[in-house]
Every structure is written in C-alpha cells, then in structure tokens.
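Below: one structure, written as structure tokens.
Left out: one protein chain. Kept in place: all the others.
Labels for the chains are A and B, by order of writing; each one numbers its residues from 1.
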Amino acid sequence: MTRKTTRWLTALGSAIAATALLAGCVSTSGEAQQAKSGPDASGPLILQSRFTDAEKGGLDKLVKDFNAKGEGQVKVNTIPTTTFNQQLPSYLTAKNPPDVYTWYAGQATRDFADQNLLLDLSSVWKDHGSDFPSSLKSLSQDSSGKQVFVPTGYYWWGVYYFKSDFQKLGITPPKTWDEFLADAAKIKGQGVTPFTAGLSDNAWLASAWFDYLDLRINGADFHLKLLSGKEKYDSPQVRKVMAAFKQVLPYFDPAVLGTTQNQAMSDFSQGKVAMYLLGAWAQPSVPADKQSDLGFFQFPTIDPSVPVAEEGPTDGFIASVKTDKPNLTKKFLDYVASPQAQTDLAASQQGTYLPANSKASLNLDALSKQGKDMLQSAKQVTQFYNRDAGDAQQTPADTALTSFIAHPENLDQILKDWDAASAKIRATS
Amino acid sequence: MFALVLVPFLVEAVGVFWPAFQGISLSFLHWNGIGPATPVGVKNYVDLFSDPIFLTALKNTAIWIVLFGGISFAAGLGVALLFQSERRGVGIYRTALFLPIVFSLVVTALIWGAFFQPNGVLNNVLDAVGLHSWTHVWLGDSSTALYAVIVAALWREIGYVMVLFIAGLKALDPAVQEAARVDGATAWQRFWHVTMPQLRSVNLVVLSVLIIDSLRSFDIVWAMTRGGPYHSTELLSTYMFSTAFGSHALGYASAIAVVIFVLAIAVIVSYLVRALSEEKEA
Partner (left out) sequence: MTATAAQTRTAGARPVTAVRRRSRRRTAATVGFHTTGILISLAWFAPILVVVVTSFRTFDDISANGIASLPHTFTLGTYAQAWNQGGLFQALVNSMIVTVPTVILTLLFSAAAAFGLSRYKVPFRRTILLMMLAGNLLPVQMLLIPVARLTQQLNVYDTLGALVAVQVAFGIGFYTFVLYGFMRTIPHELQEAATLDGASTTRIFLQVILPLTRPALAALGALSFTWVFNDLLWSITLLQTSEKLPITAAVLSLQGEYVSSWSVIAAATVVAAVPSTIVFLLFQRSFIGGLALGSVK
C-alpha cells in the first residue's frame, strides 16, 4: 500500500469512527415510554428485589402465595442492595426491563416518574386506597397526581438507649431540648459519652440529626422546601438549626468522624455511649441478650409551636412503564397491597417494620407499638434526607455536616459551599 | 497471517474502543442516566477545573501516585531482593505477601477500618509503647485519613510488585553479580551499579503498572472512607464514581474519566515510545 492510500484509509476510518460516535450518542435517550396495551406477553413477572438474604423471607412467602393463586407466576431476583441502588436507572431504561421493583417513596421515586419510566398504578389504589392512610396516598403520587408507588411498610427513627444504663446514670428520657442537653451534660459528667455515630463509613447518619433539628425548629414544610431546592441552606432558618447542632456537638464522641458503624454500635452496646439517634433497622444489630433492655424516645421538642413531624421512611413497590405484562403486574401489586401480603412482609423484618395497610394484622412488640404510636400521632411524616431530596443530594450534605462537626467555626463557608454543590447537582442531573 | 492480529484487534475494537468513543462523547453531555441527554459542549471540562472537589481529588491522586507508587516500588523491590532465591521457606513468605490480592476487599477494608479505629489496634499499640501523643483519629482526621488508606492499599500492592521484580531478578545473569563480588564490591555497590541497571526495563514496566494502578485505585478507598471525611481521601477515581452513581451526573463523570485517561496515556506513552524504539534498534 502506498502512503497516500494509507492516509486515505486512515481518514476514512476516522470518519467512520466519528459517525459511530454520533450514532453512539443516540443510545443515551430513552426509548418510547408508552404503557403497553392489550394482552400480556407470556413468561413470569420479573421482580427485582433489594432485600438482603436476611430480610427476604417475607417476600418469598408473598411470592409463593401469589404464585399458588394461579393468576400468573412471579420470579424474584435478589440483588445486593448497593448494586440495586446503583443499577436501578439502568434497569428501568433497559430494552427489556424487569417488571416490578422494590423501592422507596419520596423524591427517589418521583425522579423516575418525572421521566415517564413508571407504570400508572392508580387502579391498584382505587381498589385498596381506603386501607392506607391519606398521607401515604399523596406520598405515592407523581407530580401529575397519579399514583406510581404501592407502599408496603415504614419504620421510625428515635434516640435509642439502654434502660439499665439510664437507670445507672440516673436519667429519664427527656421531652424538651433543654432537658436533653442537661441529660447529656449529666451523662458526660459521669464519664460516659452521650452520643456517637458511625460517620467514618456511614456519613449519612449525620443527616438524621440535621433532619430532626430542622423539623423541630422550622417545621416539615420548610424542611421539604429546603430539600427540594426551594430554600437556601445559607438562610437564617438553617443557621438556627446549625446553632442547635453546635450545642450538642460537645457531647459527641470526639473521634466520631473516624468511628465506623460497627465500632459505634459495639460502643453503644457495651455502654460506653449512652444514646444513639438511629432508625429501627438498627435494632437487630444489638446483641441478643441486650435486646430486651433496648428502648428509644422521640427526638425532643425544641419549639413547642412547631407541629411535630416525624421521619417515617416508607418502602414499597414500583413498576416499569415498559413492562410487557401490565395486567399481571397490576394483579400482583393488587395482592401486594392486600392486608395478608403486608402482614407477611412485615413479619420477616424482626419487628422493625410497620405494615402500611392499616388492616394488616399486627403482632407488635413494645418498641414497634411505641414507634407506631409516635408516627401516627405526628402531624406530618417525612422520609429522610436522601429520600426526600434525592440520592444525589446526599453527598453535599455529608460533606457539609462532617465539615461542620470538625470545624463549626467555618459555618459561613460551609453553608455557601453546600448551596453551591446542591445547586450544581440539581443543574447537572 | 493478518488474521492473527486482526481478530484480537477487532475484538478489542468492538468491546473496548467503540464503548470508549461513546464514553468520551458522554463527557460533552449532561445526562442523569434516565432522562434525555443535553449537549453542553466543553462545559463539563470547564466546570471541572473550577470544581474544588475535583482539584482536591487531583491533588490527592498526585500524593497517592507518589506515595503509593513510590513505596510499592521500593518495598516491592526490597522484598523481591530478599525472597528471590529458591531457599527453604521462601515460598511461604512469597505467598503471604501475595495473599492480600486474592482476598475480597469488602472484608479486608473492614479489618483495616478496625485497625485504625480510635480505640483500635494501632492506637492501642502506640499507647502501650508510650507514644500516646502519636495516636490520632486516623480515619476521621482529614490530615491522616489519606495516609491511613494508603497503608491498606500498600498492603495489597507490595506483593504484586514483589512478584514482578522477582521475575526480573531471576532473568539476570548471576555471573555478572559474582564477578562484581569477586572484585570486592559491597552489597550496596553491587545493587546500585550492577543489579539496578540490568533491571532497567523491569523498572519501567513496574512503574507503568504502578501508575495505572494508582489511577485506578478505587475499591479500597471507597470501602474504607467513601472519599471522606469531607473529600480528604477523594481520588479522581472515587470522585468519578460518586458523580456517576451517587450524583447521577454521568456526563460530568465521563469528563473526569477522560482526564484520568489522558493522565495515564501521558505517563505511559513516554515509556512505550522509548521501549519500542529500543526494540527497533535491537
């Protein structure tokens, strides 16, 4: 081959490559998002589940019972939780996506609904809507008002402690912020660390403190507006929240930023730490012999004029709009919404899960009952930072809160950076 | 005959190059993975260089390359020199050093995390020998977290480097070493003036591999600290991952990936051009 021919071939090759480049770009846009009408395709319903092996017992029973009813077959794919969270956008935008998914309510679902990726489940709600509290109904809606989410259960957050430790320290669960701080001082004075958190590998735990302080000081409405970007972090309201956080910082384990969750839980179980703001999911990680000693109290009120709001993260199911078995999907989700199914699901969660369907039969232990009462008496229920704001917003929150814990004097810069990072993510995603 | 080269090349072209073009083209878009993509030209790149987190990650990656790369190189060479001859017990020592590579990261990260806990093994040992002032909150202190993670990463890498060097040392001509010894050269002189020059090509391979591994280091950092506390252990690779799958900004993540790629190419190309032109002379 002559040099000239070689050069021509190279040029041609580059042109082809460029075309491939442009052609490649096309694959980023989703394919037509229309719900399928007409009869279902054959084959089992694919359910992508993020339940871990320890939790999936209830789901397996649910699926078995549904399959036995003869209306159709459901096949469960259990995917590791972190993998599931990462891959869910890919699953939903794939050419042949799985039909049904376990997921949670809030912005996390609305993000997908806004892109027309979710199946309209209003028919399921029409049949069962009365069984669910009305707050859950609005939670399950997308921005156009149709339901896209079937809730299965929710759990609570509280300040956990060991009853025998409190007795030893001479503390009773506080109801107000001042009592809370006084108790912390008393505990610290006796050589026990009042608070800890496993922030070195689970920085998002700090958001629990932020959420509750914001809910107690500014109320749920402001909190939700803040998380959806309608209010700024660099605002007088958030400054009040951070001031309150600063009050409680001296009572944290000084090494909290370097403590793993595993370490934090064992410190708590051993009595080196007195209190831990946790979700109910943490109850199983307490050693069996200390389970009966475990208790929790509601996060104390700061401003009595602010209506009490609680965090009640809700889990449930969503379905892909591209499913080729919409009828079977709706039948399955119909079953999922029924009291029997909801009872089954809750039963496998070791008492940390409250079924969403109010008609589900409950076998509540003392802590679950306390959690249920707490959530039902709350005026408003929010979901938790990442579920309300969207997963993408969690990282700037982690950065801001951990920076604040390390250097509270940098508050101005921290809040400015938080606003900038949050806005940037909203713009690019 | 051309098929010998063409078939593997085509396989790589389809499996790697074509997706790579798409990946690169992603960097000129804003895309969250589920909605339509918006073309934004070079905005992602412009944003990158004014992004304080990116600049921190760049700085941390540079520190990582120097420390992780440098110590792996020196320590790997050291243990290779130590364990190069086939004497009794050496197989066990080599295996002990290579075993970290075979064990999954999730659990080893947990163990290293426990090692660095405020009341973990390291601090307890320091206290016991009276060095209490040296104890730190290793993973929580932004000035020590990166170095703590580097220690864990080194634990995995040194064995691999050792194997590469043992391979190189085994190919050396022992007669040259012996001649130098007879001439009265000390061990250090023998090492520096006889062994090292002969190892030149091995050194280049190891350095390139270390640069590549440094730029790709992701798992151990992510498992131990997720890039925290507040980005003090953020590397280019972890930042790329968190923007892609945490912040759902795939276009931005692709831009970071392109930067990593360009950095890797810049380093490797100089080595390759030199190595390959040497061969032309050979």
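As a working rule, a residue touches a chain if its C-beta (ideal position, glycine included) is under 8 Å from a C-beta of that chain, and two chains touch if they have at least 3 such contacts.
Source: prediction; values computed, not measured.
Considering the full assembly, B:Leu164 is the residue among B:Leu164, B:Val221 or B:Ala249 that touches the omitted chain.
Within the full complex, the residue among A:Ser207, A:Gln263 or A:Gln298 touching the omitted chain is A:Gln263.
Where chain B meets the chain that is not shown, the touching residues are 1-2, 4-5, 7-9, 11-12, 14-20, 22-24, 26, 33, 79, 82-83, 87, 89-104, 106-108, 110-112, 114-115, 117, 120-121, 155, 159, 163-164, 166-172, 198-199, 201-202, 205, 212, 215-216, 218, 237, 240-241, 244, 250, 253-254, 257-258, 260-261, 264-265, 268-269, 272, 276, 278-279, 282. On the side of chain A, the interface with the absent chain consists of residues 1, 6, 24, 27, 48, 50, 52-55, 76-83, 86-87, 90-91, 94-96, 98, 262-263, 265-267, 269-270, 279, 281-282, 284-290, using the contact rule stated above.
Here, only the chains that are shown with their structure count from here on.
Chain A and chain B have CA centres that are 34 Å apart. Residues of chain A that touch chain B in their complex: 17, 20-22, 24-25, 27-30, 86, 89-90, 92-93, 111-112, 114-115, 117, 199-201, 203, 253-260, 262-263, 391-392, 394-395, 398-399, 402-403, 406, 417, 421, 424-425, 427-429.
Against chain A, the residues of chain B that register as touching in their complex are 18, 21-22, 24-26, 29-37, 47, 52-53, 110, 113-114, 116-120, 137-142, 145, 223-226, 228-231, 242, 245-249, 251-252.
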